[in-house]
Every structure is written in C-alpha cells, then in structure tokens.
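As you look at this complex, bear in mind that one protein chain is not there, while each of the others sits in place.
To keep things simple, chains are lettered A, B, C, D, E, F, G, H and I as they appear, and every chain counts its residues starting from 1.
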Amino acid sequence: MKYLVHMDVKLPVDLPASEAAGIKAKEKAYSQELQRSGKWPEIWRVVGEYANYSIFDVGSNDELHDILQNLPLFPYMEISVVPLAKHPSDVKD
Amino acid sequence: MKYLVHMDVKLPVDLPASEAAGIKAKEKAYSQELQRSGKWPEIWRVVGEYANYSIFDVGSNDELHDILQNLPLFPYMEISVVPLAKHPSDVKD
Amino acid sequence: MKYLVHMDVKLPVDLPASEAAGIKAKEKAYSQELQRSGKWPEIWRVVGEYANYSIFDVGSNDELHDILQNLPLFPYMEISVVPLAKHPSDVKD
Amino acid sequence: MKYLVHMDVKLPVDLPASEAAGIKAKEKAYSQELQRSGKWPEIWRVVGEYANYSIFDVGSNDELHDILQNLPLFPYMEISVVPLAKHPSDVKD
Amino acid sequence: MKYLVHMDVKLPVDLPASEAAGIKAKEKAYSQELQRSGKWPEIWRVVGEYANYSIFDVGSNDELHDILQNLPLFPYMEISVVPLAKHPSDVKD
Amino acid sequence: MKYLVHMDVKLPVDLPASEAAGIKAKEKAYSQELQRSGKWPEIWRVVGEYANYSIFDVGSNDELHDILQNLPLFPYMEISVVPLAKHPSDVKD
Amino acid sequence: MKYLVHMDVKLPVDLPASEAAGIKAKEKAYSQELQRSGKWPEIWRVVGEYANYSIFDVGSNDELHDILQNLPLFPYMEISVVPLAKHPSDVKD
Amino acid sequence: MKYLVHMDVKLPVDLPASEAAGIKAKEKAYSQELQRSGKWPEIWRVVGEYANYSIFDVGSNDELHDILQNLPLFPYMEISVVPLAKHPSDVKD
Amino acid sequence: MKYLVHMDVKLPVDLPASEAAGIKAKEKAYSQELQRSGKWPEIWRVVGEYANYSIFDVGSNDELHDILQNLPLFPYMEISVVPLAKHPSDVKD
Partner (left out) sequence: MKYLVHMDVKLPVDLPASEAAGIKAKEKAYSQELQRSGKWPEIWRVVGEYANYSIFDVGSNDELHDILQNLPLFPYMEISVVPLAKHPSDVKD
C-alpha cells in the first residue's frame, strides 16, 4: 500500500554542528535500512530545499506512522502524508 | 531527470458523457504509451480525488512541458510540477 | 484501518430539483448500506454547511478510493482524506 | 453534542526531556479519564504528525472549552474545533 | 449557547431580478422571526461586502444547523461557524 | 459604530508565570472598565483557543486603535478588525 | 475617517460589450461625483489588474457601506476594507 | 526599470476554437512586437501550465499597466506584478 | 510614480525597551524627513495592528527599494509593495 510523504526539515540554526551531524547520520542509516527492506522504495530531494518527497510501501496506516515517528529527524520535520491507490491507467500489474 | 507532477482533473459537470469518455480514452492511451517508453515511470491515484501524482523521467524542462501540454485532459486539469534531485541517502545507484 | 474523510458538496444551483433529489436518494442508500456493513462507521454533518466529516474503516487505500469514487455525489464533491493511526492514549483496545 | 477537534502539538525542541515526559504523562492520564467518562469518545493519531483528531461529546460549548483549556499540553498546542450535527443519512438512532 | 456565524452571499449574476427579490424577501422574514424569538440576537453587515456576521443563541449544534440550512439563501451562501464560550473577563453575568 | 475584533494571544512559553499573571490581571481590569463604559459591549472566548471575538462600539477608527494598542496583552496578540454596518434585516432600531 | 478599500472587478467574459460599457460609464460618473465631494479622495489602478486601491474619507462605517453597495459594479466586485487611523509619525496635522 | 510578471491564462473551455485561435494569434503578434522593442525582454513558459513568467523593462508603472491591459488575452488572465530593483551582487553594470 | 506599501512590524518581545525606543525614534525621524520631501506622501496606521499602509511617490523601483531598506525598522518588518498606476476615473489631473 503506497503513500506519498513530504518531509520538510527545519533544523534550528543554533543546533551545534556536531549534534546535527549525529542526528543526520542516524537518519541516513535508518532511512537506508528501510529502503533496503522495500518499505521506503523511493526518496527524492526537492530541488532547492532541505526537504524530500518519498514513497512508502507498507501494510497499514499504523505501520507507516510507527516508521515516521521513529525518524531521528522527526522532532525537526513537518511531515504530510497522501494515501495513494492504484491508477486505472497504470501499466504495471 | 525526475519530476513529481500533480494533476487535478476538473471536468465540467455538463460535459456530455460520450465526449468525456472519448477524452478519457485518449488520455489513457497517451499515458500508457509514455509509461511504456519509460518517460512516465509512476502514476498513482490520490485517494478520494479525481487526481493523480506521477513521476516523470525526461531529458529536459522543455520535454516535460511538451508531454504535459499534449495530454488530452490538459485543458481540464490544474497541474503543478516539482523538480526532483537525487537524495544523498538514496540507496539506488 | 481508519481514515477521516471530509466531503464538501457543491451542487450546481441550476441542477433541476428532481435530478438533485434522485442523486441524493441514491447517495443516502449507498451510504447507509456501507454504514451497515461497518466500513463507514461514522458520519456527521458540519454545522452550517452542506458537508460532512466521516470515519471509514477499510482494509486498504484502494478499497477506500473504490468506495469514494462510487459515491453518487462524487462528481459534485470536494473530498479530502486523512489517514489515521491508533493513538497511544486511546483506552479502547 | 459532538465536536471534531484537531490538536497539533508544537513542543519547543529545547524543552528538557524530563519536563516533556512529565507533561505527556499528565496529558495521557487526563485524556484517558475523559475517554472513560464518555466525554472524549474517540482519539486518533494523524499519520506522520504529532497531532490528533478527536471526537468530544459534551453538553455545551462552555464545557468543551473548559475541558480543552485544562489539557496539560494546552500551552503547546494549536487547537481547532468543528461543531457537528446529526447527519440525515446516519443509520444510528 | 452562542455561536459566531459568517454568511457570504454569492448570488449568480444571471439570477432573474424578480427571483432574487423573492428569495431576499423570504430571507428577511425568516431572519426577523428568529431575531424576535431570541435565537438570532445580533446581525451586522460586513462593510463593503454582501455578507454578514451574526450571533446565534441556541440550545444545541443540531438546532443551529437546522436553522441555518433552512435559510432561503442557504444554497447561495458560504457559511462558517465558530462556537463561543463565556469569556472569564466578561462582566455580564 | 460597531467593529468585530478577533484577538489571538501568543504568550511566549518561557514567560515567567508571575509576569504572565500580572499582565493578565491588568488586561482583565482594562477590559472590564471598557465593558462597563459601553465601548466593549461583547467578549466571547473562542472554544479551544486562547483567543476571543469581541464587539467594540466606539466613535471612530482612531478611538478603536487607541483602545486596542493600550491593551496590556497588545505586544503578545495578533489582532484583526472588521468594520460593521447596520444590517437591513436587523429588527433592533 | 479613512479606509483603504481594495476593489477587484470580475466581469463575466460573456457579458455583452454594450451592457459592460453602460455599467462602466455609470461607475465612472458615480466615482467622480464622490471624488469631487471629498469622500473618495484617492483612487489608483493596481498595475496589471482590473482592480483598484482607493482611500475613502467618510463619517461612519454605515456611510462607507452605503457608498460601496451602490457602486454600479458592486455585483461584479470583490471588495475588502481596512479601517485606518492616524499614524503617530504622520507630519500632516 | 524591471518587473517580474506572472500571467496565468484561464480560457473558458467552451470558447469556440476559432475564436480562441484568433485571440492567441493577436496575443503572439502583440507580444513579439514588444519583445523586439526591448520592453518585454524575457518570456518563459511555466512547465506544465498555461502560464508564463516574463520580465518587462519599461519607464514607469503607468507604461507597464498600459502594455498589460492591452494584451489580447487580458480578459482571460490573472496577472501579478513584482517590481524589481538592481541586486547589489549583480555583476552586470 | 506611486506605490502602496504595507509594513508589518514584528519587534522581538525580548528586545530591551531602551533599544526599541531608540530604533523607533530613528524610524520616526527618517519617515518624517521623507514625508516632508514629498517622497512618502501618506502614512496610516492599520487599526488594531502594529502596521501601516503608506503611499510612496518616487522616480523608480530602485529609489523605492533604497528608501525601504534604509528604514531603521527594516530588519524587524515584513514589507510588501504594490505598484500603482493612474486610474482612468481619477478626477485629479
């Protein structure tokens, strides 16, 4: 079941650089583990912004929320979620 | 080069059913040809709306505009385009 | 799996009264069948508006979209969908 | 009398963890007592957000405001309230 | 129980003048009957707009919705409702 | 001459409690004096928010601005003002 | 007493040219009479739009509403009004 | 003197094709004459939209408004204008 | 050449009172000098807000920007600018 997720990162400008680096490293590891599992099949950078659009493929709303609220950057992000359905013109089966 | 495109269809409620059906059939054929070519790799229905989110993979802004303005439903849609870049955490090479 | 759905009805003011009545009767029957099935457990009128907030309880995004796009009033409504998850303070098990 | 309430929590990122934990514990106890009383029959997490949609069932606007402004998280939330009426298609009596 | 209600009238510009006059006359009679009953204690014109802000004083959300949806101008208005509570600084008892 | 005024209070979360209490006490006294003078005939709490809708009845725009900018909470509020006129359906003379 | 008024004209594209010309001629005469009376001291075109910003100088909210709702273009305009007060830095006495 | 202008074309879907073609042909000729004169140095299509961003280089606000309101598509466009100044980092003299 | 300028002042609530007073005194002097020069012919307070609407009359976009960015309150304001043209109904020559 697919969802389009927009994540907009708002790191405080006075966050110490080392702390920011630590959070970003954890975020990257967490994201890549989920990408490899197939639950986070796509992630793109929005050009010009510290933000991404991602596709998630999970079994339920609860599973998606659990994944998102455990993002290391979660306290610093505004996230919005659009549930997706199969499009009748989609050629993939 | 990837773009996230949102298409929101606003067919006039008084459009004759046969005319609407004709436009939708052309739209489907046009979309599926582009999907098969690899230029329109993803299309999802937005749940509850006559709208879709799509990913396009084209060589330039001009090519994308050319594809979009030739959509049979183009005169009846509001379209917005977000240019995408590779995300540094993306595990795909 | 729960979703909060907002439906805002925009019937054209020049729609013949008998036609409007026919669509509304079909909408009511369709809604009540889904309510009785357990897939549409709650529906409330927004005070002062020709609109409702509803809770849907379905198995997937696809099932919800299929239900919504078959609403007899679908061509006359603006619909927005918010996916819901279990709240950690919810006392219901 | 029903109301749909949206609560969006904006905890300052520099709030000490122990203080935040204390407020959240009080919030949970307060919410669960009201849920058990029947005045707060539904609470759902918005997927991907530190926010909830809730249904309140109270005797008056004043009673609802009194409940909401005593939420331990009240100083840290943006709250919006939609008054609800019975829907003519509702099958529940 | 008080509510602040905003009504914005959007009469189609091609509505025949006699029909518009008939609806407005019914609206005025309906409004004045409710004003005299005490349920619609205040109505003000918004300067420069075909719109009003009103105060309603009714027993429930359902009663307010019933009053509003029976307004003769209801099909031509956008209405929004804000539930009000007693203010702690209010000097009226 | 009537005006609808919306006041939305945004006290900094780190304002010392005693200082906040002092400002609120001054605000209450100032408001009640104006209510008793007839210049501030109505004040209602917006349900669920630290905000109010008020009616002011003053002789001029200048007088209203003078009253509002002297509110002890003025530096912490977002205020918006809607000028009101007599409504042709108003039964009060 | 001054007010800043924004008027945005939305003439239907299918309004017959002669009818449109008649309304505009009446509008111009009505506006110029009020300008000469001193009640409408300033009117500017918004660059690129069929819209204007104007200053009105009248005795009350009621007088301003009466002037605005009698504009020949009133049924075709969206109007918004901002009440103005004397600025403490204004050098004019 | 430079201005950034955004033009969003909203042709009625029921405008006869020949009439639309006539207006567009006049628009193109009018635009190209101004481009060649140096007053309209840049025009770009917004990808995916029937809209453009343009740069105008004219002597005054009045001249710009005169140019814009004489666009053959003016009755069918929403136009917004941003006045531009020289940027201190601009390397062009 | 006229421009309508809206300035919304957002002084930090923790700015020391003496520092704020100093900036405001400079702002007043700067504004009054420009008013006397004829370049800032009108300034009005927005009722209920720490904001003003002003009319500027300058020779170019660059001159206006130069004036505005030198306002002592510039770092604390949100400013928006609307270029104005002569209105065809304006009776002033």
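In this text, a contact is a pair of C-beta atoms (placed from the backbone, for glycine too) under 8 Å apart; a residue touches a chain by one contact, two chains touch by 3 or more.
Fair warning: this is a prediction, and the values are worked out from it, not measured in the lab.
The set of subunit A residues touching the chain not shown comprises 11, 13, 45, 47-50. If you put the missing chain back, the residues of subunit B touching it would be 1-3, 60-62, 64-66, 81, 83-86.
By the touch criterion stated above, the residues of subunit H touching the omitted chain are 2, 4, 27-28, 31-32, 35-36, 42-47, 52-53, 55, 82-92.
Please note the rule applied: only the chains that are shown with their structure count from here on.
The distance from the centre of subunit A to the centre of subunit C, with each centre set as the mean of the Cα atoms, comes to 29 Å. Taking the mean of the C-alpha atoms as each chain's centre, subunit C and subunit H sit 43 Å apart.
In subunit A, the residues that reach two or more other chains under the touch definition are 2-3, 61, 64-65, 81, 83-86.
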